[in-house]
Structures are given as C-alpha cells and as structure tokens.
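Have a look at this one.
Yeah, one chain of the complex is gone here, protein chain that is, but the others are all in their spots.
And now, chain A:
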Amino acid sequence: MPIPSIIAEQLVYRYGSLLAVDQISFQVASGEIFGFLGPNGAGKSTTVKMLTGQLRPQAGQITILGIDVARHPKRMQARIGVCFELTNLYETMSGAENLHLFARLFGVRSFDADALLRRVGLDGRGKDKVEGYSKGMKQRLMIARALVNQPDVLFLDEPTEGLDPTSAQAIRHVIREEQMRGATIFLTTHDMHEADLLCDRVAFLDRGTIVALDTPHTLKQQYGQRMVYVEVLAPDGTLQRREIMLDRADTPAEVAALLQGEQVVTLHSAEATLEDIFIRITGRGLAS
C-alpha cells in the first residue's frame, strides 16, 4: 500500500451514553478514493468531523498527511478541502465572492475563480447571488469551494445526494479529476451505487464500527452471489423470469437445459451490488 494520507487509530466518540464511534481504525492511501458507507446514524458524520478537526476524538489518534490532527489541526486544515452534506454557503454573496473569501482564508493569493467555476459547470454564473442557484448548482459550488486551496485530501460528505443525474455526473467527473491530480478523496455516502462507481476501496460502517473494508470487487467476490437472469416465452405467450446461481457445480447443465428446452428471450448475468453485500453483512438495509 502506498504512503497513507489518512491514518485513523482506535477512534472513539460518545454523545452522552450513545457510543457513536467505537474504536474504528483504517488507513487511506495517497491518491485513493475511499468510500465510507453506512446508513444514517452509523457514525459517518462523527468520524468525518473528527478527521477534519471539527471534533476532538475522546480516544484514539488521527494522522493526516503526516500531521497529528489533535496537535496541529490548523496545519492539517490548510491542506484539506471539505464539502459538507448540508449547503452552507453565503447565500447573499455571489458564487465568485464565496470562492474568493475562502481563497483568502487559505492564503491563496493568485486565485482564478472563473476557472474553478468553469470546472464545476458554473461558468457565467459566478456573479449571480447564491440564493438564486438551484440545489445542484449550490452543490457544485460547494465542491468548488472545497477545491480553492488545491487540497491534498478532499472530504466529500454525500456530494451527489438528491441531485439530478447531470449534476451528479458533473460532480463525479470533478472527483475523478481530483484523483488524477493526486488528491486523496474521502467520500462519505449511503449511496452504494455511487461508491461502486467511484471508490477504490470502501469501508462499511454500522453502529459505530467498521464491519467490512476492501475494494468493491473483492467484497463482491467475498460476499456476493453472481446470478444469471433469463426471460423465457411461456406456452401461453407470457414472459417468465428465471434465476440461475452462478459458480455452482451444476450451473452449466442448468443453463444448457434452459437454452435447449425453453424459448429464451433475454439472458444476462449480474453480480451482487454493494447494497446486497451490506445487507448480507449487517442484516439490515441502508435506510434503517
């Protein structure tokens, strides 16, 4: 594994009697897109708050880019970018003014707001007040704001939540560009499809603990069940659906019998989704 950008060791955080994060440990490699997945209340936001220096862990240690976060939070924050789940822009300021403000807070002297706005698909809207933006535009501006300092580590909390497909696609494109630039991406989401599309590795968080951590492919191999879905034309003219499990000894014979004996209309294979695997591991869905 390359040099880790993020090292979290035995992190603990309680809200009163509620144990939100229970001794979790993980590492994120430099340049990696790391998905942090779990249902609401699993402890994702609390973990991100600790990683970004907003909360101090009650136990454990965090090192980001080689910096001890507890000792030098501001030194670490100078090199990260954070995109929050909830929109928190200055609505009465323009998009460009929002970016310029944060550029100055990061000490960026020569800053091209137009170029950044163009990257997130907001070219020509920089002078408009944010209060007039759509939800997708605001989210793209949030991403742009997180990029003003060209961060080495980018924390994204549900970046495509509730967005139209075009906006979501634009944001995914920027995330991949940032990875190409060399940034490490820490992606918090409960959208398993998005994690599957973007992430090099994912961690499943449930009730404050990491229950699985690996690449999506490995997790699917380890926990998923590959299937063949077949649609056949029945004698009465209706379409009937058949499912055949792959990777079993009798699978070839079963498929051959179907092809010879039935009038096959469609046939395709499918692998388990991350959501299927999450349910299989935790026994509950992401909505719970």
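One rule holds for everything that comes next: a contact is a pair of C-beta atoms (placed from the backbone, for glycine too) under 8 Å apart; a residue touches a chain by one contact, two chains touch by 3 or more; residues count from 1.
Just so it is clear, contacts and distances are computed from a predicted model.
Chemist: Which one, "ABC transporter permease", "3-isopropylmalate dehydratase large subunit", "NADH-quinone oxidoreductase subunit H" or "Monovalent cation/H+ antiporter subunit A", is the UniProt name for the chain you do not see?
Modeler: UniProt lists the chain left out of the view as "ABC transporter permease".
Chemist: Going by the contact rule already stated, which one of A:Leu65, A:Leu89, A:Ile143 or A:Val174 would touch the omitted chain in the full complex?
Modeler: Candidates A:Leu65, A:Leu89, A:Ile143 or A:Val174; residue touching the omitted chain: A:Leu89.
Chemist: Please identify which residue in A:Pro39, A:Gly53 or A:Gly121 touches the non-displayed chain.
Modeler: Among A:Pro39, A:Gly53 or A:Gly121, only A:Gly53 touches the chain that is not shown.
Chemist: Which residue numbers on chain A touch the omitted chain?
Modeler: Residues in contact with the chain left out: 52-54, 74, 77-78, 80, 82, 84, 86-93, 97, 100-102, 104-107, 109, 145.
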